[in-house]
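Here it is, the structure in full.
Here the complex is missing one protein chain, while the rest keep their positions.
Chain IDs A, B and C follow the sequence of writing; residue 1 opens each chain.
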Amino acid sequence: MKALTFTLRAAPPERLDLSPLTPQGLAGLDKRAIQAIRLGQSKLASTVGDIFRIAGSNANSLVFEGGSSRFDGVATGMTEGTVRVAGDVGAQAGRGMRGGQLTIEGDAGPHAGSGMRGGRLEIIGSAGDHLGAPLAGELAGMNGGVLIVRGRAGAFAADRMRRGLIAVLKGCGDHAGSRMIAGTLVVTGGAGEMPGYLMRRGSILLDRAPKSLSPSFVECGAPDSVFAALMDRHLVTEDILKRPLLGRAPRRYGGDNAALGLGEILFPA
Amino acid sequence: MTVAWIGNRETLLERAVRHAAALLHASRCPVFTFDTDIHGTRAAIALAERVGASYDHADGAGLARETALLTDKGGMFVAPGEVRRRADLIAIVGELPEAHREFVAELAETVPDLIAINARQFFLVGGGGRGLTLGNGRKATRLSCGKAGLGGTIAALRAQCAGRQVSTPVSNFSRFQAALATARFPVFLFFGQSADGLALEMLQGLLADINRKSRASALHLPASEGGWGSTLASTWMTGFPLRTSFARGFPEFDPWRFDVARQLAAGEADFHLWISDGVKKPSANSGDTKVVVLAKTSQPVAGAEVTFAIGKAGVDHDAVVYSARTGTLNSVTADAASELPSAASILRSIAEHIPAGAELPC
Amino acid sequence: MPRLKVNGVAIDDTFAEAFGMRATAIVITAPNRKWARQAAVTMTGFATSVIGCGCEAAIDVDLAPSETPDGRPGCRVMIFAVSTDELQKQLQNRVGQCVLTSPGSACFAGLEGPNELKLGAALRYFGDGWQISKKLGGRHFWRVPVMDGEFVCEATVGMTKGAVGGGNLLLLAGSNAKALAAAEAAVAAINEVRGAIMPFPGGIVRSGSKVGGKYKGMTASTNDAFAPTLRGVTKSELEPDVNAVLEIVIDGETSDAVASAMRAGIKAVTQLGSAKGALRISAGNYGGKLGKFHYHLKDLLP
Partner (left out) sequence: MLTRIKSGEIVDPVNGRLGKGDLWIRDGEIVETPRSGRADRTFDASGCVVMAGAIDIHSHIGGGNVNTARLLLPEEHKAHQARPAATPLSNAGWSTFETGCLYAKMGFTTVVEPAMSPNAALHTHLELADIPIIDKATLAILGNDDFLLSMIRDNASPRMIEDYVAWTVASTRALGVKVINAGAAAAFKENVRTFSLDDVVPSYGVSSRKIVKTLQAAVDRLGIPHPLHVHCNNLGAPGSADTAAATIAAAEGVPLHLAHLQFYGYGTEGKRKFSSAAARLAELVNASPEVTIDIGQVMFGQTVTISSDVMRQFSARGTAHPKKFVIHDGDGNGGGIVPYRYRPDYYGTVQWAAGLELFLLITDPWRVFFTTDHPNGAPFTVYPKLFEFLMNRDARNEVASTLSKSALAHSTLASIDREYTMEEIAIMTRAAPAKLLGLADRGHLGAGAVADVSVYRKGKDIAKMLGRAALVFKNGDLVVKDGEITHYRWGRALRLNPPPDRAIVKRLRDYHEHRYGLSLDRFTFPDSAIQRDEPFREVPCRA
């Protein structure tokens, strides 16, 4: 069966809520039912049929041909299968994912992978602010799974993260790993101001010394690190990085001593 | 007195109201920006509900930071009256905004009367310069971590108060520690324009640590008093603070999606209702966005489809506003009452001319 | 007893009788092989027999850096015990006292399986609250701060209930030197078999035992039938030309591993030949009544 393919007819006239279009959400729906699903978030209330041409029928493998920064909530809560977007997406891509694989070939807006619990989300382009982070009012950040951004990420990447792995390859904005509870954030290409602010536990792995760090982080030497070896090997075997990141004995900063102080920032010596 | 224009032409208020209502009704994605009192806000939100609009404050960004502290963390707060009567240690967190200097001066000139200690000590957390001169010739002791900025300084302060290590100690920490040890009711003053959300969260963490054994609290002196009032009104009317939308027929809160400035910049909005009885002027709108303006003006606003001249709340007409000085909503009597209509009255008239849909009073 | 002969080495038509056991395996790594082996040797010391040591343990195989999770030299260690609880206790004590303490060491699961034992999950408390939990690609590690950095230890390790303990070969020779030469040849060969260990010193035991004894409280005593000096006073199993007997005891992750190990051992001993080594290969059993696993020597010929 051919992948169920949504081809964008024209640039969307309004922001769209694509959260209904997931493998599990579309399983068993016929084409007419799919076309009638409301996506529009303004008074226009566009439906799937207004926005996309549909081809294929395998709902376990969804393809969006063409994207837009107005595509919100792509693959929200997906549990299985694959979703691929050949283009950009808007806010909250892969929000609350639990399984399966979501690939965004363009850029993503804010809150990509917000509250993910499982699965793999790969953004080939760049991501906006609050990568993997909770929405307003929520306390739970990413809680599992793998989130890779091949380009840049904005501010507050991995905010309140508890579990899982986030990797940003071309640098990220300020306050990366803020309020982390645990989990691992990898940033190559440089992080912005004060990474790890308010982190309790968790690891932030960088490819260079952070340019600014809260004084509540304290230098903790550079002993040989088996963890670094494990991590380096994992990142390469998982196809996240091409070469090892930390090396044999990375430098370590511990913090945030203002909070619990059990987090760490590691970078190659 | 002319109070309404369609384009550049004077018109009857009634006609301008009808025209604005028709434009609103025809719009696909209307957005509102306001800077008005509680009644203006209530009327604007009620209208937004009728037409499926999203709304924000003209000072949306600073308010969003303060709102985020409440939505994401909460914390410990104190009423301004209690600060005046009880606080024996005042820590000013970050740059003291002009709008709140008067209150700080008042604190410097008075002494607490509800506790035995008849003096206040002042500290300035972060902030520029060598310290801060308050009223009564008093100075605030500066607590700083050099280049670490306000966020870094609060973090270091909290770590040091908890007996944990820091890489750069806070200047004058021992003086602060000694003051904290004897203070009966320390209060930290904070402002949305001076500190980002994480720094405010850190401050609340410091307060939580202190309150394990003794007392302390924080006084919120909002970035915009009017904006905070609007935030409260929005919250009771819809359950949500500002940056809420009715586009899908029910209130939705999303501080990113319904950041009205963003909606306008991204070309998502096709109609912009600008309501301000203050000095702020609407920002330039993108090409085909239609604009209706309510402003204290004596002439039509360039580029606006419709302009309404409104009076300033509390000046031209009685008003209800949030007061940082009382920490609640206050009734204000017009001190230069005029014939200019209130924002609320124009907005209600427009709502009455929206063609009938569901009859909803909100 | 009819006998087969290979390269002059007689092979008894008998069988080794072995028992079901619980077993686990861990991978110990270190900055170099010397210290990986040191940690492994230390933790498997005094682990020859469950009768007196609580478990039987030894290095299974050395691992190249490319075979270990952290890319450092390592070795796989196996531990066998008669119950899950005992195995857990021995694992925890031995890794805690001998691996955690060894410079630069790390410890990983060497066995997967539905049944799990605590590894780092039990040892993490040494971290006194400073320990760090990490999950990577479905594996869970604990990082415990120590004086040379961190002791990284996988949280749990698999346990098999299908392990076998007590596979054996008895090597009978004309002199002590020849018996030892045969036994060493067998040990070297069996060392190459993955999943099988020989828990006795250097893989060899000279004090083969029988069940019980004349003294009260002795659960095992000398195997007088194979003791050459007692040939005159007991019902001996030894021909006149046999002057020394050594035993190889084998524990395996699976029954197949035990069989492979015995096969490798027999092959090595027969290749050495009777002139340099053993005259005869036999095996120990209890008449087939006590152990569930029987390894007939004739089925394991080279």
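The rule we apply is simple: a residue touches a chain if its C-beta (ideal position, glycine included) is under 8 Å from a C-beta of that chain, and two chains touch if they have at least 3 such contacts.
Fair warning: this is a prediction, and the values are worked out from it, not measured in the lab.
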Shown chains that the omitted chain touches within the full complex: A, B
Contact partner of the left-out chain, one of B:Thr11, B:Thr67, B:Gln263 or B:Thr307: B:Thr67
From B:Ala21, B:Val78, B:Leu203 or B:Ala324, residue that would touch the chain that is not displayed: B:Val78
Per the touch definition above, residue among A:Ala11, A:Ala27 or A:Leu139 touching the missing chain: A:Leu139
Residues belonging to chain B that touch the chain removed from view: 38-39, 42, 67, 70-79, 81-82, 84-86, 106, 110, 113-116, 184-185, 211, 214-215, 217, 231-233, 235-241, 248, 250-253, 318, 320, 323, 325-331, 344, 359-362
Chain not shown, touching residues in chain A: 17, 19, 135-139
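The rule is short, and it goes like this: only the chains that are shown with their structure count from here on.
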Chain occupying the most central position, where position means C-alpha average: A
Computed distance of Cα centres, chain B from chain A, in Å: 32
Whole-Å gap between the CA centroids of chain B and chain C: 74
Complex contact set, residues of chain B against chain A: 27-29, 52, 68, 71-72, 145, 148, 151-156, 158-159, 162, 164-170, 198, 201-202, 205-206, 247-248, 253-257, 266, 268
Chain A to chain C touching residues, read off their complex: 163-165, 182, 184, 201, 203, 223-227, 229-231, 233-234, 237-238, 262, 264
Chain A residues within the chain B interface of the complex: 13-15, 41-44, 69-70, 72, 91, 110-111, 129, 134-139, 175, 178-179, 194, 197-198, 212-219, 256-259, 261
